[in-house]
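Okay, so here's the structure we're looking at.
Every protein chain but one is kept in place in this view of the complex.
Every chain is named by a letter (A and B) in the order it is written, and numbering of its residues begins at 1.
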Amino acid sequence: MTTTSYSELLKKGVERRRVSRKGTNGFMLTLTGALTVLALIPLFWIIGYVFYKGGSTLNLAFFTQLPKPVGMTGGGVLHAIEGSLIVTFLATIMAFIPGVLAAFYAARNPNTVLGIGLRFSTDVLSGVPSIVVGLFAYALIVKPQGHYSALAGGVALAILMVPTIIRTTEEMLKLVPTNLREASLALGAPEWKTSISVLLPAAMDGVITGVLLAIARAAGETAPLLFTTLGNERFDLGTIISSGVTNHQSIIQILGRIFSSPIDSLPLTLWKYAGMPYPERVQQAWGVALILLILVLATNILARVWIEIRKRKLRG
Amino acid sequence: MEMNMNIEVKQNKDFTVNEMAEIKVRTSQLSVYYGKFRALTDINMEIHDRKITAIIGPSGCGKSTLLRSFNRMNDLTPSAHVEGKIELDGEDIYGKNVDVVDIRRRIGMVFQRPNPFPKSIYDNVAYGPRLYGIRQRNHLDGIVESSLKQSALWDEVKDKLHQSGMSLSGGQQQRLCIARALAVQPEVILMDEPASALDPISTLRIEELMHDLAKSYTIIIVTHNMQQAARVSDFTAMMMIDETRSGRMIEYNTTNIIFTRPQDKRTEDYVTGRFG
Partner (left out) sequence: MENEIQETQPSVRRTLEIEIQELRDDLLYLGSMVEKQILGAVDSLKQRDLVSSQKIIDTDFEINRNRYAIEEKVMIAIATQQPMAHDLRLLASILEISGELERMGDYAKGIATISLRMKDEPLLKPLIDIPVMAQKGADMLHRALTAFINEDIEVARAIPEEDDVVDSLYAQVYRELTAFIMQDPTTIKRANWLLWVAHNLERVSDRVTNICERTIFSATGEMRETVSKNLG
């Protein structure tokens, strides 16, 4: 009669499990790998397709020239590139400071009426369709002023950026150890000084990342710009500046002219060109799509690289 | 076989350490409340000038609360309020006309985790002086150097003052934080478990540093680590919570007495590791 001891049974069990474990492990690894590839296919498909369709359009002229009249080949989308940069720049300026300040308030006073209200409205705002935001900016600025402008577009995009900036900044501020704040207060520093010279630098990496991501999102928006910047194929930054300089206008005046004129942007141009019955324009729409894609990708990559560099720097 | 012609003399000498230094900080009937909850009850203690006073006791006995009431860090908790008095050189720090900023300058603080600001080593130390309007470069240079020398960090960082404070090791970061606190010329330094996040060697270095600092500063340290309290301090206060979960001071004496002949049974049980 053979008696199998408990430890032998355990050994056998372990051996059995080892075999089945290896099998299960291999299967799951394959499955997750395959699904990952599946999820990545659309991304690379889009990128590849846009590169394929738009790549041939890209040349120096495309970046440096204004559009030729409809029906003619050649010309570029300089006006749209300039417009996108201007509108996004305006939006960033307008969204950054209020967004960061609001985030400080929310992070420090999460349980006050204003703090809770702020968080709630941020959530609501980030869910509002962008076209509604465009309509709002139209009613707020375009209607009273009587004309479309870069400023109105900037306001619309700023409203879209604010929730992202508030949210990321708030999260980053929460990650700053509380005793960093206490250390500053314990030295006799007032709260505002602590926020600006200790908490903000400590959270800066996250804030910058948040802003870059907000920019990347806003730069791709079309709908809010329809009602606010209208589009302007004859917009020419170089001419405005050089005529301003020859007429001895001040910087304020030049900026005023830039911000108050209707302006084009990449997504808007893409939307318009793609719907045109002229094959050259449709072809150019692919080029615009490619530029837009590259800009958004570049911004995202910049944000990641920034974080990486700062991390290394902090480590010394 | 011993010879018994000798007359045995048994002496019962009391070896009380007689160090009646000046009193720097005195609390009288100090109670701290968080809302309705009384976190500390009737703390009476005298902190001796240029001595190291340790506050020990089991977790949650109010050690940190007591420490943080010395430089009014409890003010930062909106629901907190204080009854009784804490006098610094005879002046009630919770008095009507007292400037909190000045109290915090005179009573510095070092925290549990090393927390250098995300700035250079130089700017970390210069942060305090700059708050008080000192901007002249040569003046700041002098303060930074002397503070870092006092915290025994100068030799290690003098060539790297503009490197980030975060690039230092844990022990060095803590000494940087001590230098930062010293830069505003405090009279009292509060230390909230200053070595609990450090390795044993760094811990001993901080302890030796405290010994050196005690020549010029009054130091109050909160520690979970009784051995540390025993090693570094001149006086030890033992705290415990009572049945209402409020912190009380049950024994306060020279460290030598607390660790060799405590008077209270609970202190004895705590320092011998029988509870806590």
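Convention: contacts are C-beta pairs under 8 Å (C-beta built on N, C-alpha and C of every residue); 3 or more make two chains touch, one makes a residue touch a chain.
Not measured: the values here are computed from a predicted model.
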Per the touch definition above, residue among B:81, B:160, B:224 or B:266 touching the missing chain: B:160
Of B:29, B:169, B:216 or B:263, the one touching the omitted chain in the full complex: B:169
The one of B:63, B:105, B:231 or B:248 in touch with the missing chain is B:231
Note that chain B touches the chain not displayed via residues 1, 3, 5-9, 11, 13, 15, 155-157, 160, 163, 167-169, 171-172, 201, 204-205, 207-208, 211, 227, 230-232, 255-256, 259-260
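By definition in this document, only the chains that are shown with their structure count from here on.
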Report, in whole Å, the distance between the mean C-alpha point of chain A and the mean C-alpha point of chain B. 48
If we count contacts the way the header does, which residues on chain A are in touch with chain B in the complex? 177, 179-180, 182-190, 193, 197-198, 201-202, 204, 313-316
Can you tell me which positions in chain B touch chain A when the two form their complex? 71, 73, 76, 100-102, 104-105, 108-109, 111-113, 115, 117-119, 127-128, 131-132, 163-164, 166-168, 177, 180-181, 184
